[in-house]
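A selection of the complex's chains, in situ.
For clarity, chains are labelled A, B and C in written order, and residue numbers in each chain start from 1.
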Amino acid sequence: MNLSIHQNRRERLLTSVPNNSVVLVPAAVELTRSRDTEYPFRQDSDFFYLTGFNEPNALLILSKDNSGNTASLLLCRPKDQLAEIWQGRRLGPEQAKAVLGLDALPVAELDTELLKALNQKNTLFYAQGTYEEFDAKVAATLATLRLYPKRGYAAPTVQQDLRPLTAEMRLFKDEDEIHQMRQAGYISAKAHKRAMQAAKAGVWEYQLEAHILHEFAMHGARFPGYNCIVGAGENGCILHYTDNSSQLQDGDLVLIDAGAEYQGYTADITRTFPASGTFSPEQAAVYQVVLNAQYAACAQVKPGNKFKDALDAACLVLTKGLLELGILQGELEQLLKDNACKAYFIHGLGHWLGLDVHDVGAYKVAGEERPFAPGMILTIEPGLYIPTDSPCDPKWWGLAVRIEDNLLVTTEGHDNLTDLVPKEIAEIEALMAQVSA
Amino acid sequence: MNLSIHQNRRERLLTSVPNNSVVLVPAAVELTRSRDTEYPFRQDSDFFYLTGFNEPNALLILSKDNSGNTASLLLCRPKDQLAEIWQGRRLGPEQAKAVLGLDALPVAELDTELLKALNQKNTLFYAQGTYEEFDAKVAATLATLRLYPKRGYAAPTVQQDLRPLTAEMRLFKDEDEIHQMRQAGYISAKAHKRAMQAAKAGVWEYQLEAHILHEFAMHGARFPGYNCIVGAGENGCILHYTDNSSQLQDGDLVLIDAGAEYQGYTADITRTFPASGTFSPEQAAVYQVVLNAQYAACAQVKPGNKFKDALDAACLVLTKGLLELGILQGELEQLLKDNACKAYFIHGLGHWLGLDVHDVGAYKVAGEERPFAPGMILTIEPGLYIPTDSPCDPKWWGLAVRIEDNLLVTTEGHDNLTDLVPKEIAEIEALMAQVSA
Amino acid sequence: MNLSIHQNRRERLLTSVPNNSVVLVPAAVELTRSRDTEYPFRQDSDFFYLTGFNEPNALLILSKDNSGNTASLLLCRPKDQLAEIWQGRRLGPEQAKAVLGLDALPVAELDTELLKALNQKNTLFYAQGTYEEFDAKVAATLATLRLYPKRGYAAPTVQQDLRPLTAEMRLFKDEDEIHQMRQAGYISAKAHKRAMQAAKAGVWEYQLEAHILHEFAMHGARFPGYNCIVGAGENGCILHYTDNSSQLQDGDLVLIDAGAEYQGYTADITRTFPASGTFSPEQAAVYQVVLNAQYAACAQVKPGNKFKDALDAACLVLTKGLLELGILQGELEQLLKDNACKAYFIHGLGHWLGLDVHDVGAYKVAGEERPFAPGMILTIEPGLYIPTDSPCDPKWWGLAVRIEDNLLVTTEGHDNLTDLVPKEIAEIEALMAQVSA
C-alpha cells in the first residue's frame, strides 16, 4: 500500500495510541484583524502536519477501535457556489477523499460525528486549551455522553494531551520536511543578502523588512514564519523589536532576525552588519567574538551531543572574548563558573525549528537533556548586547550582535541550511560593497 | 485651549453622551498566529481614533459626571525594563499623559478603575460583543456593583451601544484624516502601477502581490488595509480570492484589489488589466462598459446625492452596454426594471472608507438613505463577472472586471484620491509597455 | 376590557417603556441538588409576577412597536406525553394562551422568536447578570443582529436594566398580593405559636424547625420563603444561623426567624422566647427593651414617614434601655450621637417584603430616602445580641433577642399582618404554658 506523506504520519500517530482511542485535531480558526477583515489564515501546525489541508473550519478525527483498526475522518466545509464566490474556493469533502486520502464529511455533521467518535472510547487525545470554542464543544459532547447512559452513551474516562505525541513526531523531520526546510533556508538567505545590500544610512528599518518580505514572496513564501526584527543601533538590544520604525545611522550595526515560511515550514536566520558597509574596530571586535562563539557552538551539533555542549562551547568563547576586550574583568575560570557572559548574552543558545519557529519537541527526556539525533533541525544563535550604561567602557555601548543559523543534524554531524548568507566580516563587507540589482 | 486632534475627538464624543455617563473603549488584543508567535498587532479602530495610541492591553475610560464635567483616563502597560527587552518598547503612563493629553495609570489598576468609573453612573456606553474577555470583565464589574448596594455601589441601568456614536463621527473625516487618506491613496496608486508593469505571462499572482506590498512598505505602509486580491483569468470572478496562487496566462485579464494602510487609514483600489499588456477585443468591450459605468457613478458623487443615484447611473450604463454586446437580451426598460445587470454585477457599488476598508457609518438615517456630504470618503466600484457557463456567447466566458476609486465628497462634488493610477485602456496599455525600474 | 391580574401587570410594565422596545423575562432554571436530583423549582419572582406561570424553561417576551402597540409572547415547554410521564405535567402553549392570556409558542422556537423580537428594536430591557445561559443567548442574538445588516438585521442600541422597573411595580402591592401576604402572615403566625408550644429543654432546634415547616405545609405553604433560623442560647447571636443542630437548654432563649411562602409570597416573622417557658429576669429585661423598641418603630410606619424615623425611634428606646440596664454607660445624648446601641443591634431595622424576603424596591429616590406609602409591605425587626465576652456584666452574656413583624402601609398608618403571634412576655408565657395539640 502506497501511503501519502500525511497518511503515513496519521498511521504513525495512531500506532502510538492505545486501542479504543480517539484523536481530535481541529483546524485553526480565522481571526479578525479589524471589523470585517481577517488576518491571513495560518493553519494549525499539528493539523497541517497530519493533513496538509489548509482550510479553516475543519476537524480531523482519528480513531482506533478495540481491535486496533484505525480510521481517519475529516470534517470540512462543503462545496457551495455562492459561498465560494464570496469567500474563496474550497476543497469540499468529495475532493478531500481523493486528495487527502481519508474519509470526509461536511462540517455541518461535526457535532454528530464528534458524539459518535467519542462514544464508548476509552481515551481521548487532544490539545485542550488551544481553541476555546472547540474546548467548549468537546466539553459539551462529553457532558452529553455522561448524561445519557441509557442511550448507550459512555464518555472516555481518560483525556490525554496530544501535544507530546505530535511533538515527538515533529521533532524528527522526514525527507519531505527537510526539503521544505532547505527551501525556507535558501529563500531566507537570499533575502538577508538583499537586505545587506540595500542598507545604508537614511534607509528605514521597515524598508529593509520590505525588501526581505518581497524577496520571500517572490520565491513563493508569502508570509514570514514570525514577525521580522530589524533593529539598527541600540534597537538591536530589544530582543523582540518589531517596530522597525527607525532610520539607519551611519555608525549603526543593523541586526536582522527574519525567516521565510515555505509550505508551512520556517527558517530563522539572524545576521548583524554595519549600516555603513564597514565594521568599526569596536563593532568588528565584538562581532568576531560572537562569530567565533557561533562556530564553536555549531561544531558541537552532532548526534550524541546536547545543547549543553554547544552552550558550554559558546560561553567559553564569549567569556574569553569579553575578557580580552576588557568588557568583563577577572579570572576566566571564575567568570565561567559565575556564568558571567550571561550579563551580555541574555537569551538561550538555540531551539528546535520546523513548522513553528520555536518548534515543538521535548528538550528533556526523563529529566535529562536529550542528545541531538539525525533528523532534528535546530538553531544556534549566540549574541552579545551592550546597552548604554552597561558597566564597561562606553565605547562598547549600543552594540548588539546576534548570528543565527539553522542546522539539520545528520548521521555524521550537521548540515547548515542557511550558510548561503555570509557571516565572515570580510564576506559581509564585500557583499555590501556590490551594488544590488 | 489648544486641544490635540485626539483630545478634540474625545471631547466631541463626550458632548454627545448625557450627563452621568461613562464610555469604555478597549484596545485590541494580540492574537496568536501559531504557537508562541503573534500576528502583527492592529489597534482597534475606535480606540485609535480616540487616542492615536498603538499598544495592546489598554483601556480608555471617558467619564461625564452629573454636572457635565468630563475626564479621560487611559490604563496602559507600565514601563518595565525587563519586559521591554523581551516584548518591545512601551509608552508607559507617565509618557502617555504628556504625549496623549489624558490621565493615565498602569493597566494593573484596570479592575479598580473600572469599578470606580462605572459606579453610580447612569449610562454605560461601549461596544459589547467585540472583545469576549473585556465583555466578561464588564459583566463582572456590573455584577459586583449590583451585589453590594451597602458599599454604596450602584450599576448603570442603561447600556448603550457606543458604535453608532463613533461611527457617526468617523463617517465625516477631519483634516488630519483626509491627509492620511490622500497618502494611503497615493501609495496604493503607485503600487498598482508597479504591479501593472510587472505583469506578464508566467508571473505568479502572489508575485504581483509581493510587488504591491513592497511598494506599500517602502512608502511607510507596512501592512495592507485588507488582504490583497490578485486574480488572473477566471479567478477574478471569486470576489474574495486571496489565494493568489495561479500563474498569469497570456490571454488573462488580471484583477487586483489592494489598498495600503497608512497611519491606520486604508485605501481600496481595484484595477483590471491584460496580462499581455494589450486588451483583446472582448476584454476591451467589457472593460469599457465597466469603465463608463464607473465614470457615470462617480459623476453622481456630490453633496445631496445618494448611493442610489450613483447605482442607478452605473446600472443604466452597464445594462445598455451588456445589451449592446449581446450579453443581455431584451428591452432596455424591462431589463432595468428587472435589475438584469445584477446577474453579472454581483456586488454592491461602493462603501464608506477610512480606518476600516468597509468603514463604519450608517447608510440610512431614519429609514432613508443618507445623502452624500462633504468630508465623507467612499469607494465606487462597479464590476462585471462572466464565469464559464454563463448564459451568453462563450467568447465572454472567464472575463472579470472591476474598477474602484476612492472619492472624498467636497462642497462642490468630489475629489478622487486614487486617480493617479490609470484606468483608460490606452493609458494602461501605454504604462504596461514601459519597462519598469 | 377585563384584564387578568397578570395581563394588567404586563400592560402597566409596557406603559413604562418607550416605543420600539422589547422586554425579556426568562423563567428560573432548575438546579441540581445532587447527581440527577433537583431542588424544588422556584420560579423567578419577576417572571411569576408578570405571568403567574410556574414552569421552568420558559421566556416571556413583551414588545412595544413604533406606534405603541404591545404584544405578549410566552415560549414554554410543549405538551409531550412521554416527557410528562417522566418529568411531570406541563401546561403547554395551547393552554397557556387560554389560561395566561397571552400568545404562546413551544420553547423550541425560542432562538427564532428572540431574533425576531430584538430585531430593529431600539431598546432592550432585561435583567442582565441573573441567568448566565440566558445572558449568553441574548449576547449571541445581538451578535447575529449586528453581523448581518444585509439581512435587514439591526440590534437594539440601548440595553436597559429591567429590575428598577419591575422593582418599582412590585414595591406597591395590589389587592391580590395583599391577600397572599395576609395569608402568608397568618400561616407563619400559626407556625410560630406551634413552635413556642413545642419548645422545652432537650428538644433539638431542627425539631422546632420541623414543626414550623409542617404547619406551613399543612396550610398549603410547601416551602419557607427563606431557610428557617432556630437559634437557642448563643446561637441566636449568629444572624444567619441555619444549622439548627443544637439541643435546647433550660436557660436558653430561643430565637426563631421563619416565614412561609404562600403562592409565591413570603412572610418574615421573628420571635424570641425562653426554652423553659418563663423568662429569667435578665432575659425579660433585655426582651422588654427590644419589644419597646419594636413598638416604637412600628408606630412610625405610616405614609410620609421613612425608615429613618422608625430607626430613630427604635434606637432611642434601645439606647435608653441599655443605659438603664447598665449594658451601655455614659450620657444618653452622646450615646445616641455615637450610635452606641449598634454595638448590640448589629443589623438593619427592616426591609421591603413580598415575593422575596428582602424584596425589591429602591430605598432611595434621587438620593433621598423614600417615604412610606400605602401598599408597601415591610418588616420591622429590632434586636439585641450580647455574645459572651461583650463589654458588660457577664450576666447578660449569651442573650440574643429579635422581634419582627410584617407591616402593610395603609392610608392611615399600617396594618400588622403578623400580630397573631404573641410578643408580650405574659402572652408568650401563657401560650407556652398550654399543652399543644
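Just so we're on the same page, contacts are C-beta pairs under 8 Å (C-beta built on N, C-alpha and C of every residue); 3 or more make two chains touch, one makes a residue touch a chain.
All values reported here derive from a predicted model rather than from experimental measurement.
Assembly remark, whole complex in this entry with 3 chains visible in place, copy number of the identical chain is 4.
Keep in mind that, in the parts below, only the chains that are shown with their structure count from here on.
Taken pairwise by the contact criterion, the protein chains link up end to end in a single open path, with no chain closing the loop. Across the structure, the highest number of inter-chain C-beta contacts is found for A-B.
Fitting subunit A to subunit C on C-alpha positions gives a rotation angle of 180 degrees, to the nearest 5. Remark: subunit A and subunit C have CA centroids separated by 61 Å (rounded to whole angstrom).
The geometric centre of subunit A is 32 Å away from that of subunit B, both derived from CA atoms. The touching residues of subunit A, counted against subunit B in their complex, run 28, 31, 33-40, 42, 44-45, 84-89, 204, 206-207, 209-211, 213-214, 216-218, 220, 222, 225-227, 237-244, 346, 355-358, 360. Contact residues on subunit C toward subunit B in their complex (touch as defined above): 128-129, 135, 139, 142-143, 146, 155-161, 163-164.
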